[in-house]
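On to chain A.
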Amino acid sequence: MASIDVENVGKVYSGGVRAVTDIKLNIADGEFIVLVGPSGCGKSTLLRMVAGLETISEGEVKIGSKVVNNVEPADRDIAMVFQNYALYPHMTVYNNLAYGLKNRGTPKSEIDTRVAEAARMLEITQYLDRKPRALSGGQRQRVAMGRAIVRKPAAFLFDEPLSNLDAKLRVSMRGEIKRLQRRLGTTSIYVTHDQLEAMTLADRLVVLNGGRIEQIGAPLEVYHAPASTFVASFIGSPAMNLVKGELHGDRLAIGPSVIGLNGFAPASGPVTVGVRAEDMRVAREGQEALPFRLEYTEELGSQRLIHGAVGDQQVTVAVSPETELTPEMRIAVDARRLHFFAADTGRRLPGKVPAEAKFAPVEPVA
Partner candidate 1 sequence: MVENRPFLTFLTHFVLILGVIVVVFPVYLAFIASTQGPSDFLSGVVPLLPGSHLMENYGQMLTGGMSRAGAPPLWILLGNSLLMAIIIAVGKITISIISAYAIVYFRFPFRLLAFWLIFITLMLPVEVRIVPTFKVVADLGMLNSYAGLTIPLIASATATFLFRQFFLTIPDELMEAARVDGSGPMKFFRDILLPLSRTNIAALFVVLFIYGWIQYLWPLLITNDSRYYTIVMAIKRLAAVADSDPQWNLVMAAMILAMLPPVLVVILMQRLFVKGLVETEK
Partner candidate 2 sequence: ATEITWWHAMGAELGQKLEGIAKKFNESQTEYHVTPVFKGTYPETLTAAIAAFRAGQQPAIVQVFEVGTGTMMAAKGAVYPVYKLMTDNKEPWDPKGFLTPVTGYYSDTEGNILSMPFNSSTPIMYYNKDVFKKAGLDPEVAPKTWKEVEEFSKKIVSSGAAKCGFTSGWISWVQLENLSAIHDKPYGTLENGFGGLKTEFTFNGDLQARHWENLKKWADEGLFQYGGPVGGNDAPPKFYAQECAIYMNSSASRAGVMLNAKGFEVGFAPLPYYDDAIAEPKNSIIGGATLWVLNGQKDPNVYKGVAKFFTYLSKAEVQADWHQFSGYLPITNAAYELGQQQGYYAKNPGSDVAIKQITRGTPTANSKGIRFGNLTQVRDVIDSEFEALLAGKKTAKEALDNAVVRGNKILRDFEAANN
């Protein structure tokens, strides 16, 4: 077990493609870090540099406190779980698990013990004699995990290990990975582009965009205080509504409508305003609110999503299924729940808590 330090790392592929720029990330021993971001943002590249499968163009990677830039993957004492599992199709599950140990000259008896232990932990003992093709997706996934854990490495690296599974299995495997890592306490880096997976698994979340880090933080921190419009729209589902607005003193104008901010206005001038679907309510009579033109609704059972427009901007609101709907209605927001981003850079504007905040009461869920 070890800490991993990524110091100002960059990667330029041989064709000249710059995949990753100036990444700085210190991972504590035993920490579970999730790299999340859209496709092509450099997640795998970064992970593979840590694994030693890609040369490091700039900066340094340290495992423990040793710089490993020029160390072969085999000698980095890491284990990796691949998206497609990369099980050796011609070997039995036993041999898949044992292969890495054999290559390192581990004595036969110890291999047996370790494989048996891992298999028990993952409940794949009865499949040890099968070939991977005779396993279901979830079982394969467990074997891939097993191959990593028998080695007792200093760190686990996961590259979208669940994305080949169906939705239900993904949810349950997610839980298993989390429990396993807790139990083994092995430092882990986990790559995904699924924000939900990222939120639920991470000790700390690293949001990447275009090869750079957008934000590092605990999941809820990132959820509640996204550092940029990019993070805001990426984390959370349905995606946070982002609309153009303009601050005039303590008032916010969205299209033709204006609402008061109870002193929460962080700046003035044009801004991007973010508000999550669940942070809006259908306004009561007389309440200060935004006029909303309903377009269509979606029933999720526990919730109803109503899609419509505020001025000419699309907005989605989550309401309880019982809420009464009319084509023209008004939507109230709590100023405390608004996120403000610079209209040009998209960076979050530091929040401002008014000296004497008067909270408009939020409607309870009906």
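In the analysis below, a contact is a pair of C-beta atoms (placed from the backbone, for glycine too) under 8 Å apart; a residue touches a chain by one contact, two chains touch by 3 or more; residues count from 1.
The candidates came about this way: all candidates are chains of the complex that A comes from, given by their letters.
These numbers come from a predicted model, not from an experiment.
Undergrad: Have a look at 1 or 2 and point out the one touching chain A within this complex.
TA: Of the listed options 1 or 2, chain A touches just 1.
Undergrad: Which residues, counting only chain A, touch candidate 1 once they are in their complex?
TA: Residues in contact with candidate 1: 48, 51-53, 72-74, 78-80, 82-84, 86, 88-90, 99-100, 103-104, 147, 151.
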